[in-house]
Each structure stands twice: as C-alpha cells, then as structure tokens.
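These notes concern the structure reproduced below.
Every protein chain except one is present and positioned as in the full complex.
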Amino acid sequence: MIRSLQPGDRAEWQRLYQGYQAFYGFHDRPAEFYDKAFARLMSDDPRDFHGLVRQDGARLLGLVHYVFHPNLWRDEGVCYLQDLFTDAEARGRGVARGLIEAVYAAADAAGVPTVYWLTAEDNYAGRMLYDRVGKRSPFLRYNRP
Amino acid sequence: MIRSLQPGDRAEWQRLYQGYQAFYGFHDRPAEFYDKAFARLMSDDPRDFHGLVRQDGARLLGLVHYVFHPNLWRDEGVCYLQDLFTDAEARGRGVARGLIEAVYAAADAAGVPTVYWLTAEDNYAGRMLYDRVGKRSPFLRYNRP
Amino acid sequence: MIRSLQPGDRAEWQRLYQGYQAFYGFHDRPAEFYDKAFARLMSDDPRDFHGLVRQDGARLLGLVHYVFHPNLWRDEGVCYLQDLFTDAEARGRGVARGLIEAVYAAADAAGVPTVYWLTAEDNYAGRMLYDRVGKRSPFLRYNRP
Partner (left out) sequence: MIRSLQPGDRAEWQRLYQGYQAFYGFHDRPAEFYDKAFARLMSDDPRDFHGLVRQDGARLLGLVHYVFHPNLWRDEGVCYLQDLFTDAEARGRGVARGLIEAVYAAADAAGVPTVYWLTAEDNYAGRMLYDRVGKRSPFLRYNRP
C-alpha cells in the first residue's frame, strides 16, 4: 500500500532515509537532520515537502519526498521529486516505480502536471527505471562553486 | 549597472525575454505569457520570482530570473536561476557573468548560499561561461513524460 | 576456461554473436556477415581481428573480439575491443570481466598497453562492469553523417 507519511512512521522512515543518505555518502547526519526533515514532512504547509511511503505490514519498503515550487514559465508551478529510496531487501518489486507514479497522481491532484527529478549520470540502477517511467531531458545541473 | 527589475522596464524586459524564449524555440508566446511573468516578477511575494537586469543607458543588455524554493536537505532552501539572457548585440562583454554573480550576491543576502541552474548539454556558448563561473554537477534532469 | 577462438567453435560462436548483434538491433544479418567475420577471426593476419571465448564444457558462455590498430601518438599502436557478449543465461558470473581481462593480457603480450572500447551512454548494465574494470574517458564519438 502506498500512502502519505504519518507521525507513527518515524522510526521506519528514519531507517529508510538513513539508507538513502548513506547512498549519497552521508553516513553521519546528525539527529537534528532527521528531526527537521520529519517535522517538515509532517507540517501542513502546502509549499513545503510531502512524503509518501510504501507500507508492507509493519515495514516501510520505500519512501519518496516531493515539493511544489514556482516556475516562471508555468503559473501552476512544478513538482520536484527530491528523494526516492527503496529498502535494499525490497528491490526489484516495483516499489520505486509505484512511488514515482504516486507522485504523478499527487501532482495531478494538485493541478501541477510537471514532475521532474535529478539523478547522477552514473546512477545506472536508478536510470534503468527512470528511462521507463520518465524521460531523460538534455539538461545538466550547474552549481555555484 | 546591474539592478532589480522595475515597472518601467517592461518594454525593454519583454524585448529581451522574447529573445530568450525564441532561443528555446518559443517564438509565439501569447501576450498573456509576458503579462503574467512580469506581474510575478513585480510582486512582493518573497517566494515568487525575482528579476535583475543589466542596464546601459536606456537599454537593457541582459536579464536574470531566480526564485528561492525549499530543499529537504537544507533548511534555508536553495536558489534556482531559471532564466538568463544577454542581448545578442551585447555578447562577450561580461553581461551574463555579472548577472550570475549578482544572483550569488542576492542569494547570500537572503542567507541561501546554494544557487543552481540547468542548461542543455549542447548549449556550448553558455557552458563556456558556466564552467568558469559555476561547477558542472553529474546530475541529469528527468521529466515525467 | 578462456581461450582463443578455434575453427570448431563456429556454431557456438555464431549463436553468441547473433545474440550480440540482436542487442544492437541487428536481427537479420545475412549468413555472409557471420561467414566473413568468422573467417577474419580465423585468419593469421596480426592486423585483423582476434577472438577469445569463455568455454564451459561444450558451451561457449561469452566472446570478445579485438584488433590492434595504429595510433599516431603511440608507436606500438592501440588495442580496440569492438565486441563483447555474454550468453544471457551466464550473466552475473564474471564472464565479461574475465574476457576483458584476457584482452588486457593479450595486449600486454603484444606490447600494446592501451586498450579501449566504446559503449552507449545508456548501456547501464555494461557500464556497471566497465566502471569497475575500466575507466570512463570524457571522449564522445562523432560520426560522418
């Protein structure tokens, strides 16, 4: 079952989000990092982040975090899918695909058809899925140094 | 001089923004597209877009549009530089570099050190500058189809 | 066991090479295509292609084809690994890695330390291996139209 993140998910959510942060090399985020993120996901601010999870019994198998933000080309704004993670033990069962599609549905419900995300060029396992459920653009991200 | 976009800039601003939209193949945006964009840039909403321009006498030589939006990894959020354009007749004079650096300064003033933008992989002229003033990340953009 | 391709491998070799050609969308190569390729692989010309295979009992599990060609920067030339294929049923068992390493050894024996190959940017499964056994360069291939 895919549903919104709830206050009672805190422990399972943190287990997954720590796995995700570790994937990007952040093994030692302080407790405050997770406290703040969870509080924001639980807030009622429609302009802050939202979370969806895939639940299987008492376990969470995956999570996705997204936010709506302004875009000057589109009055309704766009939906940015920032975080997506599947428990290592639940890979290959469509968890990530289901979560992405649930974000598409949430974006439709909000009247925001444009959904995008960023991924590392060498995130091969991710891109195998993203090429099926999304469309690669020719756009690269540049950062202020 | 680089300064904030002002109500009196409407005609010059539109000339530039039409050039920018044409660069991306949008030659026939309706008048409403420009009306809405300019109105948003003129609003006081700190969460909507801001504009900076490079002025040279009665002319505007370039424009940049940016917005602050939430990021779950950073409490202070991030700054997205969406649009950047230099008048074709003013190329090679540091207009775009100056505008990017002015966004950096505005982001610093807002307490948001992270600034990013997206560019097409084959925007070679742009990337010659971006590699100097920014840092290419390994991240690609995927879109909902 | 990895060894040189032999005349008696013709049937098994063709089964694999047809699988490889199909991977690139060439499902209907004429018989002559395979006749010529095999004849070249069997020739004694040191400047033409060489083949190595991974044998497991009566089966071939994988093949690799390589050639030495001149390079103006290096007197000894370079080694181009053009074709690499593992039987679908033998994936995940180190067949491709072993074949690449066997080409490295053959290149060393020929006094040609430089070995390279080309792969599609979205050959994710291949690149998972290539990033471990090789090093991605920043070079892209352009073709005459």
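Residue numbering begins at 1 within each chain, and the chains themselves are lettered A, B and C in the order written.
By definition in this document, a residue touches a chain if its C-beta (ideal position, glycine included) is under 8 Å from a C-beta of that chain, and two chains touch if they have at least 3 such contacts.
Computed from a prediction, not measured in an experiment: that's the story for all the values here.
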Touch criterion as defined above, residue of C:A31, C:A58, C:A88 or C:A120 at the omitted chain: C:A120
Residue ranges of subunit B at the interface with the undisplayed chain: 122, 124-125, 127-128, 131
Subunit C, residues in touch with the chain not shown (by the definition above): 36-37, 40-41, 47-49, 65, 67, 69-73, 75, 80, 82-83, 104, 107, 113-122, 130, 134-145
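Assume only the chains that are shown with their structure count from here on.
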Centre-to-centre distance between subunit B and subunit A (centres being mean Cα positions), rounded to whole Å: 27
Set of subunit C residues in contact with two or more other chains: none
